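Shown here is a partial selection of chains from the complex, left in place.
So that you can tell them apart, the chains are marked A and B in the order they are listed, and the count of residues begins at 1 in each.
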Amino acid sequence: MVELRIEKKVKEALENGQPVVALESTVIAHGLPYPHNVETAKLLEDICAENGVVPATIGVLKGEIIVGMTQEEINEMLNDEPLKIGTREIPYVVAMKKSAATTVSATMRIAKMAGIDVFATGGIGGVHVGDWDVSQDITEMAKTDLVVVSAGCKSILDVKKTVEFMETFQILVLGYRTDKFPIFYEGLSSFALEHVVQQPDEVAKIYLTKKELGIEGAVLVANPIPQEYAIEESEVQKYIEQALKECEEKGITGKQVTPYILSRVAELSNYKTLRANIELLKNNVRLACQIAKEIVNLKVQG
Amino acid sequence: MVELRIEKKVKEALENGQPVVALESTVIAHGLPYPHNVETAKLLEDICAENGVVPATIGVLKGEIIVGMTQEEINEMLNDEPLKIGTREIPYVVAMKKSAATTVSATMRIAKMAGIDVFATGGIGGVHVGDWDVSQDITEMAKTDLVVVSAGCKSILDVKKTVEFMETFQILVLGYRTDKFPIFYEGLSSFALEHVVQQPDEVAKIYLTKKELGIEGAVLVANPIPQEYAIEESEVQKYIEQALKECEEKGITGKQVTPYILSRVAELSNYKTLRANIELLKNNVRLACQIAKEIVNLKVQG
(Lines give C-alpha, C1' and ligand atoms only; values in the text may rest on other atoms or scores of the structure.)
Protein backbone atom coordinates (compact mmCIF):
# COMPACT_ATOMS: atom_id res chain seq x y z
CA MET A 1 0.00 0.00 0.00
CA VAL A 2 1.33 3.41 -1.03
CA GLU A 3 1.40 5.90 1.82
CA LEU A 4 2.46 9.49 2.24
CA ARG A 5 5.20 10.05 4.79
CA ILE A 6 3.89 12.96 6.80
CA GLU A 7 6.57 14.43 9.03
CA LYS A 8 5.85 14.24 12.77
CA LYS A 9 5.32 17.97 13.40
CA VAL A 10 3.02 18.29 10.38
CA LYS A 11 1.07 15.21 11.44
CA GLU A 12 0.59 16.51 14.96
CA ALA A 13 -0.50 19.93 13.73
CA LEU A 14 -3.06 18.39 11.37
CA GLU A 15 -4.37 16.06 14.08
CA ASN A 16 -4.64 18.88 16.59
CA GLY A 17 -6.28 21.31 14.17
CA GLN A 18 -3.30 23.65 14.07
CA PRO A 19 -2.42 25.71 10.98
CA VAL A 20 -0.20 24.16 8.30
CA VAL A 21 0.99 25.72 5.03
CA ALA A 22 2.19 23.53 2.14
CA LEU A 23 5.24 24.62 0.14
CA GLU A 24 6.39 23.22 -3.19
CA SER A 25 9.78 21.79 -4.01
CA THR A 26 10.03 22.85 -7.67
CA VAL A 27 10.90 26.38 -6.68
CA ILE A 28 13.83 24.87 -4.76
CA ALA A 29 14.93 22.41 -7.41
CA HIS A 30 14.15 24.24 -10.63
CA GLY A 31 12.97 27.76 -9.82
CA LEU A 32 15.92 29.38 -8.06
CA PRO A 33 19.68 28.94 -8.60
CA TYR A 34 21.90 27.42 -5.91
CA PRO A 35 22.51 28.48 -3.10
CA HIS A 36 19.55 30.89 -3.15
CA ASN A 37 17.18 27.96 -3.50
CA VAL A 38 18.11 26.18 -0.25
CA GLU A 39 18.40 29.48 1.60
CA THR A 40 14.95 30.53 0.42
CA ALA A 41 13.46 27.16 1.34
CA LYS A 42 14.79 27.65 4.87
CA LEU A 43 13.62 31.28 4.95
CA LEU A 44 10.06 30.40 3.95
CA GLU A 45 9.87 27.71 6.61
CA ASP A 46 11.14 30.23 9.16
CA ILE A 47 8.43 32.71 8.19
CA CYS A 48 5.84 30.02 8.85
CA ALA A 49 7.36 29.22 12.24
CA GLU A 50 7.47 32.91 13.23
CA ASN A 51 3.78 33.11 12.37
CA GLY A 52 2.89 30.10 14.47
CA VAL A 53 2.26 27.92 11.43
CA VAL A 54 3.82 24.53 10.63
CA PRO A 55 5.41 24.49 7.15
CA ALA A 56 5.17 21.37 5.02
CA THR A 57 7.55 21.31 2.07
CA ILE A 58 6.39 18.60 -0.32
CA GLY A 59 8.54 16.47 -2.61
CA VAL A 60 9.34 12.89 -3.62
CA LEU A 61 12.51 11.11 -2.53
CA LYS A 62 13.35 7.82 -4.22
CA GLY A 63 9.66 7.08 -4.69
CA GLU A 64 8.54 8.18 -1.26
CA ILE A 65 6.12 11.11 -1.08
CA ILE A 66 7.17 13.36 1.80
CA VAL A 67 4.98 16.02 3.37
CA GLY A 68 7.32 18.13 5.48
CA MET A 69 10.81 17.53 4.06
CA THR A 70 13.77 18.14 6.36
CA GLN A 71 16.77 20.17 5.21
CA GLU A 72 18.65 16.89 4.76
CA GLU A 73 15.89 15.41 2.61
CA ILE A 74 15.80 18.55 0.47
CA ASN A 75 19.54 18.26 -0.10
CA GLU A 76 19.25 14.56 -0.84
CA MET A 77 16.51 15.31 -3.39
CA LEU A 78 18.65 18.01 -5.02
CA ASN A 79 21.58 15.59 -5.32
CA ASP A 80 19.32 13.08 -7.05
CA GLU A 81 18.73 15.23 -10.17
CA PRO A 82 15.04 15.20 -9.40
CA LEU A 83 12.40 15.13 -12.10
CA LYS A 84 9.96 18.04 -12.22
CA ILE A 85 6.50 16.56 -11.92
CA GLY A 86 2.84 17.46 -12.12
CA THR A 87 -0.02 15.40 -10.74
CA ARG A 88 -0.13 12.90 -13.60
CA GLU A 89 3.50 11.93 -13.02
CA ILE A 90 3.13 11.17 -9.28
CA PRO A 91 2.31 7.46 -9.80
CA TYR A 92 5.23 7.12 -12.21
CA VAL A 93 7.88 8.45 -9.82
CA VAL A 94 6.44 6.57 -6.85
CA ALA A 95 6.27 3.21 -8.65
CA MET A 96 9.67 3.71 -10.31
CA LYS A 97 11.25 4.89 -7.02
CA LYS A 98 12.53 8.14 -8.48
CA SER A 99 13.15 11.51 -6.81
CA ALA A 100 11.07 14.45 -7.95
CA ALA A 101 10.34 18.06 -7.20
CA THR A 102 6.61 18.80 -7.20
CA THR A 103 5.15 21.66 -9.25
CA VAL A 104 1.96 23.49 -8.28
CA SER A 105 -0.36 20.71 -9.49
CA ALA A 106 1.47 17.83 -7.79
CA THR A 107 1.99 19.80 -4.57
CA MET A 108 -1.70 20.68 -4.46
CA ARG A 109 -2.76 17.08 -4.94
CA ILE A 110 -0.42 15.77 -2.24
CA ALA A 111 -1.32 18.59 0.17
CA LYS A 112 -4.97 17.69 -0.29
CA MET A 113 -4.25 13.99 0.36
CA ALA A 114 -2.51 15.00 3.58
CA GLY A 115 -5.44 17.15 4.71
CA ILE A 116 -3.75 20.53 4.30
CA ASP A 117 -5.93 23.54 3.35
CA VAL A 118 -3.44 26.22 2.27
CA PHE A 119 -0.53 26.26 -0.17
CA ALA A 120 1.84 29.12 -0.97
CA THR A 121 3.71 29.29 -4.25
CA GLY A 122 5.38 31.96 -6.40
CA GLY A 123 3.31 31.94 -9.56
CA ILE A 124 1.00 29.39 -11.10
CA GLY A 125 1.41 27.80 -14.50
CA GLY A 126 -1.20 28.66 -17.11
CA VAL A 127 -1.65 28.98 -20.82
CA HIS A 128 1.47 29.36 -22.92
CA VAL A 129 1.62 31.70 -25.89
CA GLY A 130 0.84 30.05 -29.24
CA ASP A 131 -0.91 26.78 -29.88
CA TRP A 132 -2.48 24.69 -27.11
CA ASP A 133 0.06 24.33 -24.32
CA VAL A 134 -1.78 24.53 -21.02
CA SER A 135 -0.30 23.66 -17.64
CA GLN A 136 -1.65 20.87 -15.45
CA ASP A 137 -1.89 23.57 -12.77
CA ILE A 138 -5.13 24.79 -14.34
CA THR A 139 -6.63 21.29 -14.47
CA GLU A 140 -5.58 20.64 -10.90
CA MET A 141 -7.06 23.87 -9.58
CA ALA A 142 -10.29 22.95 -11.36
CA LYS A 143 -10.51 19.77 -9.27
CA THR A 144 -8.75 20.13 -5.96
CA ASP A 145 -10.10 21.98 -2.88
CA LEU A 146 -7.27 24.13 -1.59
CA VAL A 147 -6.40 27.75 -1.04
CA VAL A 148 -3.50 28.57 -3.38
CA VAL A 149 -1.68 31.84 -2.71
CA SER A 150 0.34 33.10 -5.67
CA ALA A 151 1.55 36.32 -7.25
CA GLY A 152 -0.56 35.48 -10.31
CA CYS A 153 1.36 33.95 -13.18
CA LYS A 154 4.54 34.78 -15.05
CA SER A 155 4.32 37.27 -17.88
CA ILE A 156 5.87 34.76 -20.29
CA LEU A 157 2.44 33.14 -20.25
CA ASP A 158 -0.60 34.32 -22.16
CA VAL A 159 -2.13 36.11 -19.18
CA LYS A 160 -5.43 36.93 -20.86
CA LYS A 161 -6.03 33.31 -21.86
CA THR A 162 -4.89 32.09 -18.44
CA VAL A 163 -7.52 34.29 -16.78
CA GLU A 164 -10.17 33.11 -19.27
CA PHE A 165 -9.30 29.43 -18.77
CA MET A 166 -9.67 29.82 -15.03
CA GLU A 167 -13.18 31.16 -15.58
CA THR A 168 -14.11 28.33 -17.96
CA PHE A 169 -12.77 25.70 -15.59
CA GLN A 170 -14.51 27.35 -12.63
CA ILE A 171 -11.48 28.31 -10.60
CA LEU A 172 -12.42 31.12 -8.23
CA VAL A 173 -9.78 33.85 -8.37
CA LEU A 174 -9.74 36.37 -5.52
CA GLY A 175 -7.71 39.52 -5.91
CA TYR A 176 -6.04 40.24 -2.58
CA ARG A 177 -6.44 44.00 -2.23
CA THR A 178 -6.27 44.34 -6.01
CA ASP A 179 -8.74 44.29 -8.89
CA LYS A 180 -6.12 43.48 -11.50
CA PHE A 181 -4.58 40.06 -12.07
CA PRO A 182 -0.95 40.17 -10.87
CA ILE A 183 1.93 39.06 -13.01
CA PHE A 184 4.75 37.80 -10.84
CA TYR A 185 7.69 40.25 -10.52
CA GLU A 186 5.99 42.89 -12.59
CA GLY A 187 3.15 43.84 -10.32
CA LEU A 188 -0.25 44.15 -11.98
CA SER A 189 -1.56 43.23 -15.42
CA SER A 190 -4.36 45.07 -17.18
CA PHE A 191 -6.75 42.13 -16.75
CA ALA A 192 -9.62 42.90 -14.39
CA LEU A 193 -10.48 40.69 -11.43
CA GLU A 194 -14.11 40.83 -10.43
CA HIS A 195 -13.76 39.34 -6.99
CA VAL A 196 -11.66 41.24 -4.51
CA VAL A 197 -11.01 40.58 -0.83
CA GLN A 198 -9.38 42.83 1.75
CA GLN A 199 -8.69 40.46 4.64
CA PRO A 200 -7.40 36.92 5.19
CA ASP A 201 -10.56 35.93 7.05
CA GLU A 202 -12.61 36.66 3.92
CA VAL A 203 -10.58 34.08 2.01
CA ALA A 204 -11.03 31.62 4.87
CA LYS A 205 -14.80 32.13 4.87
CA ILE A 206 -15.11 31.79 1.10
CA TYR A 207 -12.98 28.63 1.09
CA LEU A 208 -14.94 26.95 3.88
CA THR A 209 -18.24 27.97 2.28
CA LYS A 210 -17.08 26.34 -0.96
CA LYS A 211 -16.19 23.14 0.87
CA GLU A 212 -19.50 23.05 2.70
CA LEU A 213 -21.38 23.50 -0.55
CA GLY A 214 -19.35 20.68 -2.09
CA ILE A 215 -18.13 22.89 -4.93
CA GLU A 216 -14.87 21.36 -6.11
CA GLY A 217 -11.67 23.22 -6.99
CA ALA A 218 -9.19 25.70 -5.64
CA VAL A 219 -9.54 29.26 -4.45
CA LEU A 220 -6.68 31.11 -6.09
CA VAL A 221 -5.59 34.13 -4.06
CA ALA A 222 -3.88 36.55 -6.42
CA ASN A 223 -1.43 38.43 -4.21
CA PRO A 224 0.66 41.05 -5.99
CA ILE A 225 4.35 41.49 -5.23
CA PRO A 226 4.95 44.38 -2.78
CA GLN A 227 5.19 47.50 -4.95
CA GLU A 228 8.76 48.33 -3.87
CA TYR A 229 10.09 45.10 -5.39
CA ALA A 230 8.14 45.17 -8.65
CA ILE A 231 10.13 45.47 -11.89
CA GLU A 232 9.00 47.27 -15.03
CA GLU A 233 7.36 44.94 -17.51
CA SER A 234 9.40 46.34 -20.40
CA GLU A 235 12.63 45.66 -18.53
CA VAL A 236 11.74 42.07 -17.75
CA GLN A 237 10.42 41.67 -21.29
CA LYS A 238 13.80 42.63 -22.70
CA TYR A 239 15.54 39.94 -20.65
CA ILE A 240 12.90 37.34 -21.48
CA GLU A 241 13.19 38.01 -25.18
CA GLN A 242 16.92 37.52 -25.07
CA ALA A 243 16.53 34.31 -23.04
CA LEU A 244 13.87 32.98 -25.42
CA LYS A 245 16.14 33.73 -28.36
CA GLU A 246 18.88 31.75 -26.64
CA CYS A 247 16.48 28.83 -26.08
CA GLU A 248 15.83 28.70 -29.80
CA GLU A 249 19.51 28.94 -30.66
CA LYS A 250 20.46 26.23 -28.17
CA GLY A 251 17.49 23.97 -28.91
CA ILE A 252 16.12 24.15 -25.36
CA THR A 253 12.51 22.92 -25.25
CA GLY A 254 9.77 21.51 -23.00
CA LYS A 255 10.24 21.59 -19.25
CA GLN A 256 13.76 22.97 -19.67
CA VAL A 257 12.48 26.30 -21.02
CA THR A 258 11.14 27.82 -17.78
CA PRO A 259 14.22 27.13 -15.59
CA TYR A 260 16.55 28.34 -18.33
CA ILE A 261 14.61 31.57 -18.78
CA LEU A 262 14.39 32.20 -15.03
CA SER A 263 18.09 31.71 -14.52
CA ARG A 264 19.14 33.80 -17.54
CA VAL A 265 16.73 36.59 -16.64
CA ALA A 266 18.25 36.62 -13.15
CA GLU A 267 21.74 37.04 -14.58
CA LEU A 268 20.74 39.62 -17.17
CA SER A 269 18.90 41.71 -14.55
CA ASN A 270 21.86 41.62 -12.22
CA TYR A 271 19.76 39.50 -9.80
CA LYS A 272 17.00 42.08 -9.45
CA THR A 273 14.49 39.46 -10.65
CA LEU A 274 15.89 36.94 -8.20
CA ARG A 275 15.36 39.34 -5.28
CA ALA A 276 11.85 40.06 -6.54
CA ASN A 277 11.13 36.35 -6.82
CA ILE A 278 12.23 35.76 -3.23
CA GLU A 279 10.25 38.75 -1.94
CA LEU A 280 7.04 37.65 -3.60
CA LEU A 281 7.48 34.15 -2.20
CA LYS A 282 7.92 35.60 1.30
CA ASN A 283 4.88 37.80 0.78
CA ASN A 284 2.78 34.83 -0.35
CA VAL A 285 3.89 32.67 2.56
CA ARG A 286 3.02 35.44 5.05
CA LEU A 287 -0.48 35.76 3.58
CA ALA A 288 -0.89 31.98 3.43
CA CYS A 289 -0.06 31.80 7.14
CA GLN A 290 -2.69 34.38 7.98
CA ILE A 291 -5.30 32.54 5.90
CA ALA A 292 -4.37 29.17 7.43
CA LYS A 293 -4.85 30.62 10.91
CA GLU A 294 -8.22 32.11 9.99
CA ILE A 295 -9.37 28.75 8.62
CA VAL A 296 -8.37 27.08 11.88
CA ASN A 297 -10.25 29.75 13.84
CA LEU A 298 -13.39 29.40 11.76
CA LYS A 299 -13.27 25.61 12.05
CA VAL A 300 -13.06 25.89 15.85
CA GLN A 301 -16.03 28.28 15.89
CA GLY A 302 -17.84 25.65 13.81
CA MET B 1 -23.08 25.42 8.20
CA VAL B 2 -24.17 26.77 4.80
CA GLU B 3 -27.64 25.62 3.80
CA LEU B 4 -29.93 26.18 0.88
CA ARG B 5 -33.26 27.76 1.74
CA ILE B 6 -35.73 25.59 -0.12
CA GLU B 7 -39.17 27.17 -0.21
CA LYS B 8 -41.89 25.15 1.49
CA LYS B 9 -43.86 24.16 -1.63
CA VAL B 10 -40.69 23.11 -3.44
CA LYS B 11 -39.50 21.12 -0.42
CA GLU B 12 -42.82 19.30 -0.12
CA ALA B 13 -42.90 18.49 -3.82
CA LEU B 14 -39.36 17.07 -3.70
CA GLU B 15 -40.11 15.05 -0.57
CA ASN B 16 -43.31 13.66 -2.06
CA GLY B 17 -41.79 12.84 -5.43
CA GLN B 18 -43.82 15.48 -7.29
CA PRO B 19 -42.48 17.27 -10.36
CA VAL B 20 -40.38 20.43 -9.93
CA VAL B 21 -38.80 22.62 -12.62
CA ALA B 22 -35.89 24.94 -11.79
CA LEU B 23 -35.80 28.42 -13.32
CA GLU B 24 -32.86 30.81 -13.39
CA SER B 25 -32.78 34.38 -12.13
CA THR B 26 -30.31 35.84 -14.64
CA VAL B 27 -32.98 36.03 -17.31
CA ILE B 28 -34.96 38.17 -14.84
CA ALA B 29 -32.08 40.33 -13.65
CA HIS B 30 -29.95 40.64 -16.77
CA GLY B 31 -31.74 38.97 -19.69
CA LEU B 32 -34.94 40.95 -20.09
CA PRO B 33 -35.66 44.67 -19.57
CA TYR B 34 -38.01 45.87 -16.83
CA PRO B 35 -41.00 45.34 -16.50
CA HIS B 36 -40.93 42.43 -18.98
CA ASN B 37 -38.54 40.58 -16.72
CA VAL B 38 -40.78 40.39 -13.64
CA GLU B 39 -43.83 39.76 -15.77
CA THR B 40 -42.11 36.91 -17.56
CA ALA B 41 -40.87 35.44 -14.28
CA LYS B 42 -44.46 35.35 -13.06
CA LEU B 43 -45.69 33.98 -16.40
CA LEU B 44 -43.19 31.10 -16.39
CA GLU B 45 -44.15 30.15 -12.84
CA ASP B 46 -47.81 30.22 -13.87
CA ILE B 47 -47.12 27.87 -16.79
CA CYS B 48 -45.56 25.41 -14.35
CA ALA B 49 -48.55 25.65 -12.01
CA GLU B 50 -51.01 25.13 -14.89
CA ASN B 51 -49.07 22.00 -15.80
CA GLY B 52 -49.18 20.64 -12.26
CA VAL B 53 -45.50 21.31 -11.69
CA VAL B 54 -43.92 23.30 -8.85
CA PRO B 55 -41.59 26.05 -10.17
CA ALA B 56 -38.38 26.83 -8.30
CA THR B 57 -36.78 30.10 -9.29
CA ILE B 58 -33.21 30.10 -8.01
CA GLY B 59 -31.14 33.07 -6.87
CA VAL B 60 -29.04 34.45 -4.03
CA LEU B 61 -30.31 37.13 -1.66
CA LYS B 62 -27.76 38.77 0.65
CA GLY B 63 -25.74 35.56 0.75
CA GLU B 64 -28.64 33.20 1.12
CA ILE B 65 -29.22 30.67 -1.64
CA ILE B 66 -32.95 30.44 -2.32
CA VAL B 67 -34.62 27.63 -4.23
CA GLY B 68 -38.10 28.90 -5.00
CA MET B 69 -37.93 32.70 -4.73
CA THR B 70 -41.14 34.57 -4.00
CA GLN B 71 -42.15 37.61 -6.03
CA GLU B 72 -41.02 39.77 -3.08
CA GLU B 73 -37.61 38.08 -2.97
CA ILE B 74 -37.19 38.56 -6.70
CA ASN B 75 -37.94 42.26 -6.32
CA GLU B 76 -35.58 42.52 -3.35
CA MET B 77 -32.85 40.86 -5.41
CA LEU B 78 -33.45 43.23 -8.32
CA ASN B 79 -33.20 46.24 -6.00
CA ASP B 80 -29.87 44.96 -4.72
CA GLU B 81 -28.03 45.38 -8.05
CA PRO B 82 -27.33 41.66 -8.05
CA LEU B 83 -24.12 40.20 -9.41
CA LYS B 84 -24.43 37.76 -12.32
CA ILE B 85 -22.78 34.55 -11.19
CA GLY B 86 -21.71 31.18 -12.44
CA THR B 87 -20.92 28.18 -10.27
CA ARG B 88 -17.43 29.29 -9.28
CA GLU B 89 -18.78 32.51 -7.81
CA ILE B 90 -21.40 30.87 -5.55
CA PRO B 91 -19.07 30.57 -2.52
CA TYR B 92 -17.96 34.18 -2.97
CA VAL B 93 -21.47 35.67 -2.87
CA VAL B 94 -22.58 33.40 -0.04
CA ALA B 95 -19.57 34.14 2.18
CA MET B 96 -19.63 37.87 1.34
CA LYS B 97 -23.42 38.05 1.84
CA LYS B 98 -24.11 39.54 -1.58
CA SER B 99 -27.17 39.24 -3.80
CA ALA B 100 -26.77 37.52 -7.13
CA ALA B 101 -28.72 36.30 -10.11
CA THR B 102 -27.70 32.82 -11.14
CA THR B 103 -26.74 31.97 -14.72
CA VAL B 104 -27.20 28.53 -16.27
CA SER B 105 -24.15 27.01 -14.53
CA ALA B 106 -24.95 28.30 -11.03
CA THR B 107 -28.65 27.47 -11.36
CA MET B 108 -27.80 23.94 -12.46
CA ARG B 109 -25.46 23.40 -9.53
CA ILE B 110 -27.95 24.68 -6.98
CA ALA B 111 -30.85 22.77 -8.57
CA LYS B 112 -28.76 19.61 -8.30
CA MET B 113 -27.93 20.30 -4.65
CA ALA B 114 -31.65 20.67 -3.97
CA GLY B 115 -32.48 17.39 -5.70
CA ILE B 116 -34.24 18.86 -8.75
CA ASP B 117 -33.98 16.96 -12.07
CA VAL B 118 -35.16 19.47 -14.70
CA PHE B 119 -34.20 23.06 -15.49
CA ALA B 120 -35.64 25.34 -18.18
CA THR B 121 -33.67 28.26 -19.55
CA GLY B 122 -33.67 30.39 -22.71
CA GLY B 123 -30.31 29.63 -24.27
CA ILE B 124 -27.10 28.22 -22.88
CA GLY B 125 -23.73 29.95 -22.87
CA GLY B 126 -21.04 28.44 -25.03
CA VAL B 127 -17.95 29.32 -26.98
CA HIS B 128 -17.50 32.96 -27.92
CA VAL B 129 -16.12 34.00 -31.28
CA GLY B 130 -12.38 34.63 -31.32
CA ASP B 131 -9.78 33.44 -28.85
CA TRP B 132 -10.60 31.15 -25.91
CA ASP B 133 -13.67 32.53 -24.13
CA VAL B 134 -15.80 29.61 -23.07
CA SER B 135 -18.74 29.81 -20.68
CA GLN B 136 -18.85 27.97 -17.37
CA ASP B 137 -22.15 26.58 -18.65
CA ILE B 138 -20.23 24.05 -20.75
CA THR B 139 -18.06 22.95 -17.82
CA GLU B 140 -21.09 22.68 -15.58
CA MET B 141 -23.06 20.60 -18.06
CA ALA B 142 -20.02 18.31 -18.31
CA LYS B 143 -20.29 17.56 -14.60
CA THR B 144 -23.81 17.97 -13.32
CA ASP B 145 -26.66 15.47 -13.78
CA LEU B 146 -29.69 17.47 -14.88
CA VAL B 147 -32.04 17.81 -17.80
CA VAL B 148 -31.50 21.29 -19.25
CA VAL B 149 -34.14 22.50 -21.72
CA SER B 150 -32.96 25.36 -23.92
CA ALA B 151 -33.50 26.82 -27.37
CA GLY B 152 -29.85 26.04 -28.14
CA CYS B 153 -27.51 28.99 -27.84
CA LYS B 154 -27.48 32.55 -29.07
CA SER B 155 -26.16 33.21 -32.56
CA ILE B 156 -23.62 35.69 -31.19
CA LEU B 157 -21.71 32.61 -30.05
CA ASP B 158 -19.56 30.40 -32.25
CA VAL B 159 -22.26 27.77 -32.71
CA LYS B 160 -20.05 25.25 -34.48
CA LYS B 161 -17.43 25.33 -31.73
CA THR B 162 -20.13 25.23 -29.05
CA VAL B 163 -21.52 22.03 -30.57
CA GLU B 164 -17.99 20.56 -30.84
CA PHE B 165 -17.11 21.45 -27.24
CA MET B 166 -20.23 19.72 -26.01
CA GLU B 167 -19.10 16.57 -27.80
CA THR B 168 -15.58 16.78 -26.36
CA PHE B 169 -16.86 17.36 -22.85
CA GLN B 170 -19.39 14.54 -23.24
CA ILE B 171 -22.58 16.54 -22.92
CA LEU B 172 -25.41 14.60 -24.52
CA VAL B 173 -27.43 16.90 -26.76
CA LEU B 174 -30.89 15.71 -27.78
CA GLY B 175 -32.68 17.51 -30.57
CA TYR B 176 -36.33 17.79 -29.62
CA ARG B 177 -38.13 17.03 -32.87
CA THR B 178 -35.22 18.53 -34.80
CA ASP B 179 -31.94 17.27 -36.23
CA LYS B 180 -30.38 20.73 -36.39
CA PHE B 181 -28.97 22.61 -33.40
CA PRO B 182 -31.32 25.53 -32.64
CA ILE B 183 -30.09 29.07 -32.27
CA PHE B 184 -32.35 31.00 -29.96
CA TYR B 185 -34.74 33.43 -31.74
CA GLU B 186 -33.58 32.41 -35.15
CA GLY B 187 -34.83 28.86 -35.30
CA LEU B 188 -32.37 26.29 -36.60
CA SER B 189 -28.67 26.39 -37.39
CA SER B 190 -27.02 24.32 -40.10
CA PHE B 191 -25.22 22.15 -37.51
CA ALA B 192 -26.49 18.58 -37.47
CA LEU B 193 -27.64 16.86 -34.29
CA GLU B 194 -27.23 13.11 -34.33
CA HIS B 195 -29.56 12.30 -31.48
CA VAL B 196 -33.19 13.21 -31.91
CA VAL B 197 -36.15 12.51 -29.66
CA GLN B 198 -39.84 12.92 -30.39
CA GLN B 199 -41.45 12.68 -26.96
CA PRO B 200 -40.82 13.93 -23.41
CA ASP B 201 -40.78 10.39 -22.04
CA GLU B 202 -37.78 9.58 -24.25
CA VAL B 203 -35.83 12.35 -22.56
CA ALA B 204 -36.93 11.07 -19.17
CA LYS B 205 -35.81 7.53 -20.00
CA ILE B 206 -32.44 8.64 -21.36
CA TYR B 207 -31.81 10.84 -18.31
CA LEU B 208 -32.69 8.13 -15.80
CA THR B 209 -30.61 5.57 -17.73
CA LYS B 210 -27.66 7.95 -17.55
CA LYS B 211 -28.09 8.35 -13.80
CA GLU B 212 -28.39 4.60 -13.26
CA LEU B 213 -25.21 4.02 -15.26
CA GLY B 214 -23.44 6.67 -13.18
CA ILE B 215 -22.51 8.68 -16.27
CA GLU B 216 -22.05 12.24 -15.09
CA GLY B 217 -23.26 15.39 -16.81
CA ALA B 218 -26.34 17.04 -18.22
CA VAL B 219 -28.75 16.03 -20.93
CA LEU B 220 -29.24 19.16 -23.01
CA VAL B 221 -32.62 19.18 -24.74
CA ALA B 222 -32.34 21.46 -27.75
CA ASN B 223 -35.87 22.80 -28.24
CA PRO B 224 -36.30 25.20 -31.16
CA ILE B 225 -38.44 28.31 -30.87
CA PRO B 226 -41.93 27.76 -32.33
CA GLN B 227 -41.61 28.52 -36.05
CA GLU B 228 -44.15 31.39 -35.99
CA TYR B 229 -41.95 33.42 -33.61
CA ALA B 230 -38.58 32.79 -35.28
CA ILE B 231 -36.79 35.79 -36.76
CA GLU B 232 -34.58 35.73 -39.85
CA GLU B 233 -30.91 35.30 -38.99
CA SER B 234 -29.90 38.13 -41.32
CA GLU B 235 -32.29 40.51 -39.58
CA VAL B 236 -31.05 39.67 -36.09
CA GLN B 237 -27.48 39.76 -37.39
CA LYS B 238 -27.95 43.34 -38.53
CA TYR B 239 -29.10 44.40 -35.06
CA ILE B 240 -26.33 42.44 -33.34
CA GLU B 241 -23.67 44.01 -35.52
CA GLN B 242 -24.88 47.47 -34.67
CA ALA B 243 -25.01 46.60 -30.94
CA LEU B 244 -21.50 45.09 -31.04
CA LYS B 245 -20.23 48.21 -32.77
CA GLU B 246 -21.78 50.28 -29.99
CA CYS B 247 -20.08 48.06 -27.37
CA GLU B 248 -16.73 48.81 -28.94
CA GLU B 249 -17.45 52.51 -29.18
CA LYS B 250 -18.65 52.70 -25.57
CA GLY B 251 -15.97 50.37 -24.16
CA ILE B 252 -18.51 47.81 -22.90
CA THR B 253 -16.78 44.49 -22.12
CA GLY B 254 -17.03 41.23 -20.16
CA LYS B 255 -20.32 40.31 -18.53
CA GLN B 256 -21.85 43.63 -19.61
CA VAL B 257 -21.73 42.70 -23.29
CA THR B 258 -24.57 40.17 -23.38
CA PRO B 259 -27.17 42.26 -21.50
CA TYR B 260 -26.29 45.34 -23.55
CA ILE B 261 -26.65 43.48 -26.81
CA LEU B 262 -29.91 41.85 -25.77
CA SER B 263 -31.45 45.14 -24.76
CA ARG B 264 -30.26 47.06 -27.84
CA VAL B 265 -31.35 44.30 -30.19
CA ALA B 266 -34.79 44.44 -28.56
CA GLU B 267 -35.06 48.17 -29.21
CA LEU B 268 -33.68 48.00 -32.73
CA SER B 269 -36.09 45.17 -33.67
CA ASN B 270 -39.06 47.07 -32.30
CA TYR B 271 -39.36 44.42 -29.58
CA LYS B 272 -39.78 41.52 -32.00
CA THR B 273 -36.75 39.83 -30.40
CA LEU B 274 -38.17 40.43 -26.95
CA ARG B 275 -41.42 38.70 -27.89
CA ALA B 276 -39.44 35.85 -29.42
CA ASN B 277 -37.32 35.56 -26.28
CA ILE B 278 -40.42 35.31 -24.08
CA GLU B 279 -42.09 32.80 -26.41
CA LEU B 280 -39.08 30.49 -26.45
CA LEU B 281 -38.86 30.65 -22.67
CA LYS B 282 -42.54 29.67 -22.39
CA ASN B 283 -41.97 26.89 -24.90
CA ASN B 284 -39.00 25.58 -22.94
CA VAL B 285 -40.85 25.71 -19.62
CA ARG B 286 -43.77 23.79 -21.11
CA LEU B 287 -41.46 21.05 -22.38
CA ALA B 288 -39.53 20.99 -19.09
CA CYS B 289 -42.81 20.44 -17.25
CA GLN B 290 -43.70 17.48 -19.46
CA ILE B 291 -40.24 15.96 -18.97
CA ALA B 292 -40.36 16.51 -15.20
CA LYS B 293 -43.69 14.70 -15.03
CA GLU B 294 -42.39 11.79 -17.12
CA ILE B 295 -39.37 11.46 -14.81
CA VAL B 296 -41.68 11.31 -11.81
CA ASN B 297 -43.81 8.65 -13.55
CA LEU B 298 -40.81 6.53 -14.44
CA LYS B 299 -39.42 6.79 -10.90
CA VAL B 300 -42.76 5.58 -9.50
CA GLN B 301 -42.77 2.64 -11.92
CA GLY B 302 -39.22 1.87 -10.73
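Basically, a residue touches a chain if its C-beta (ideal position, glycine included) is under 8 Å from a C-beta of that chain, and two chains touch if they have at least 3 such contacts.
Every value quoted in this text rests on a predicted model; they were computed, and no experiment measured them.
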{"item": "Copy count for the complete homomeric assembly [2 present here]", "value": "3"}
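FYI, only the chains that are shown with their structure count from here on.
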{"item": "Fitting chain A to chain B on CA atoms, where both chains share a sequence, rotation angle to nearest 5 degrees", "value": "120"}
{"item": "Rounded Å distance between chain A and chain B, as computed from the means of their C-alpha atoms", "value": "37"}
{"item": "Contacting residues of chain A [partner chain B, same complex]", "value": "127, 142, 160-161, 164-165, 167-172, 174, 192, 194-195, 202, 205-210, 212-215, 217, 219"}
{"item": "In the complex with chain A, residue positions of chain B that touch it", "value": "1-2, 86-92, 94-96, 105, 109, 113, 131-136, 138-140, 254-255"}
